[in-house]
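Handing you a structure now.
Here the complex is missing one protein chain, while the rest keep their positions.
Should a chain be cited, it is by its letter among A and B, assigned in written order, with residues numbered from 1 in that chain.
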Amino acid sequence: MIDYLLTEEQIMIRDLARQITDEKIRPVAAEYDRTEKFPWGIMKDIAQADLFGVYIEEKYGGLGGGILELCLATEEFSKGCAGIAICYSASALGTYPIILAGNEEQKKKYLPSIAKGEKLAAFGLTEPAAGSDASALQTTAEKKGDHYVLNGLKHFITNGGDADIYTVIAMTDKSRGARGASLFVVEKGTPGFTFGKKEDKMGIRASSTCELVFNNCKIPAENLLGREGMGFISAMRTFDMSRPGIGAQAVGIAQGALDEAIKFAKQRKQFDKPISSFQGIQWMLADMATQTEAARALVYASAREVGAGVKDVGVHSAMAKMYASDVAMKVTTDAVQICGGYGYMKEYPVEKYMRDAKITQIYEGTNQIQRNIIGMGLIRESSK
Amino acid sequence: MSGITVYKDKCTGCSLCAKACPFDAITMVDKKPVIDLDKCTLCSSCVEACRKFGAVEIIRTTTQTPDIEKYKGVWVFAQQRKGVVQPVTYELLGKARELADKLKVDVTCVLLGHNIKDKAQDLIFRGADKVYVVDHPKLEHLLEEPYARIVSNLIRKHRPEIFLCPATSVGRSVISRVAVQLRVGLTADCTGLDVNVDERYLMQTRPAFGGSIMATILSKHHRPQLATVRHKVMKEASADPSRKGVIEVVEFDNTFFISRTKVLNVVDEVTSTVNIGEANIIVAGGRAMGGKENFKMLEDLAKVLNGAVGASRAAVDEGWVPYSHQVGQTGKTVCPTIYIACGISGQIQHLVGMQSSDVIIAINRDPAAPIFNVANYGIVGDVFEIVPLLTKRFQEVL
Partner (left out) sequence: MNIIICVKQVPDTSEVRIDPVTNNLVRDGVKSIVNPFDMYAIEEGLRLKEKFGGKVTVLTMGPPQAEAALREAISLGCDEAVLVSDRAFAGSDTLATSYTLSKAIEKIKDYDLIICGKQAIDGDTAQVGPGIAATLDIPQINYVRKVEEIKDQTITAERVTEEGYEVIQSTLPCLLTVVKEINNPRLPSLKGKMKAKSAVIQVWSAADIAAAEDRIGLKGSPTWVLNIFTPPPKPRGKIFEGEAQNSVNQLVESLKGIIH
């Protein structure tokens, strides 16, 4: 691995996440994949290790790090199980709107328990009719005196049902389109807020993906994050922040699969030789390793840029998410290929990486949408 | 001055010593080793590596037991449990007899317990020339303080040169206290014992580094030389009812029986199968067993062979089998006549716990699994297919 000149603290975070992965996650990854149970035990381990707060300011009980710190932990967890890793990083996704748009009181109220890992967060944007086109939202929030009333349905929500704190986007003024969307905090247990179907997924099966149902759900007006009408912009800024995290997840998946492929290639003998001695295999491994490293470099660079508060990070974070997830899909597919028949069997860990990799090309903006962002950015840049 | 010395004239600059040092204490400067004494623990790995050239030596000046030549005889600690002498004692007696015959001295047993006097005769039949019996209600359970106090006292009085104790949990606990009270050497968990007849010292062989190496330990200048001996390694002495010997009941005053610990309860955990430490045949399962319910087929095989069921750490960690069945570094060390490893890949931590078994049989679908390197017999195949067939076949022939 390239020396990314991480700080001592960042190395500590990475090593601790690696220890949790090796000692706690790897032994149970296959079981969670099979049973689809939510990994509460691991969440507790991560909480106890203080890792839920790496990106949260110290005054709210975090460690004061940034996106890169979050990425380092996510990457390590993903090497062991991307499903468990996403439970961790989806909580961060649900927290960013509070960090980005919340006022001091809201931050004080929600961030400490999230930083301690006592409560998980989730982000509620996607709806059945609003996927890539996030402006087609149907969920509404109607202001009535000192509260809002929410109605509608969110689906494919990661950590749905298991999180306690939900940041939800809903239309306060449908006539204004995207400019009529607003962000709210909804706590689990609020009357009128229930959970629908839990999805049966191809990969990241340890994580829960669930519908959020709002049926005349009354929340106090103070749960509005930022101003009315700013919801869509906050959501886009949230994704700018969170995309490197998906990139890190993808890098972890690719690295995990690569490690397994190398291990297998050294052990597996055909024609009286370990298959790792064949140039054909070596070339595949060389490509896989180079692509994984390139993805990592892009993800870290983007995470540093986002973390440093640079303006207009959208294009770069889109590049990081898109490239790393495409690499993860390719590397995991090749890893299965190297392991041959064994790679295809559920008894061995490689096929799981391939199943887990696919979602990274889809969620938090499909890679096609990422290309749109990059493309439009390029055109905009060139016409300046 | 005691310490480590390098003889530069004998050194060939081969740097084997530096490679052997587990503490990175040796660096080669101008093709000669330089030892960093801050790091060196005098563990003698380098001396061993340089055996061929003899360029590194550890010089020891140590204290010596006064009147060392007056220490005579081989003693055995007879371990009893609930008033029954434990079979491991007979294994020690067999070895003690052999060593004593070489040294031309007597074998003495120390038997502590309550209502235990009548058990002394059997120790004579099994090779003891003399038995010291201490019989007292306070000795019913094995408690470290009174047991150690009494054993130390008997040793001070009668001065044996060698004292053997079973390497059982209680044996180890008591004898460690005795060693400190007498300020003599103690070698744990020996698997081989021999004597140098001319210099009358005990050569104690024991596994170290999890069994990947063996070490021979000496305690030349102190008496007695204490050793705990691993169960099921030495051959049990058989009983000869014609043997004669002396049984001496020794009385101690009450201060000897004072104990700050007391036993509130003794619980035997009854399992469906035999204690794996005692079993002659063990059928063990690993991760490839895939689940708790599949251990049933191992139980079936064990039942046919009148053996016990063991497990690798992986299977125990999965919760398929209780910890008391775990074989290996963090579990039990076993030494049965036959060990059948089913779906156990053979990580070093597991091998450590079973590699001294007489016959090892491995069943694994991966022909490259390390377990086959230590196996006397092996079958490459699916455990779920092989084990039931094996059970059936044994049923037919046994």
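Following the convention adopted for this analysis, a contact is a pair of C-beta atoms (placed from the backbone, for glycine too) under 8 Å apart; a residue touches a chain by one contact, two chains touch by 3 or more.
From a predicted model like this one, the values you see are computed outputs, not experimental measurements.
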Query = For the chain omitted from this view, which of the shown chains does it touch?
reply = A, B
Ask   = Which residue, B:121, B:153 or B:330, contacts the hidden chain when the whole complex is considered?
value = B:330
Task = Among B:180, B:197 or B:246, choose the residue that contacts the chain missing from this document, as touch is defined above.
result = B:180
Message = For the chain not shown, which residue from B:12, B:115 or B:216 touches it across the whole complex?
response = B:216
Inquiry  = To test your reading of the contact rule: which positions on chain A touch the chain that is missing from view?
reply    = 8-9, 12-13, 16, 19-20, 23-24, 45, 48-51, 54, 63
Request  = Could you please point out the chain B residues that touch the chain left off the display?
outcome  = 2-3, 19-23, 25, 37-45, 48-49, 51, 58, 60-63, 81, 141, 144-145, 148, 168-170, 172-173, 176-177, 179-181, 183-189, 203, 207-219, 221-222, 259-269, 275, 277-278, 281, 305, 323, 329-331, 337-338, 347-349, 358-361, 367, 372-382, 385-386, 389-390, 393-394, 397-398
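Going forward, only the chains that are shown with their structure count from here on.
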Task = Take the average of all CA coordinates in chain A, do the same for chain B, and state the distance between these two points in whole angstrom.
result = 53
Remark   = Seen from chain A, its contact residues with chain B in the complex are 27, 267, 269
Request  = Would you mind writing out the residues of chain B in touch with chain A in their complex?
outcome  = 317, 368
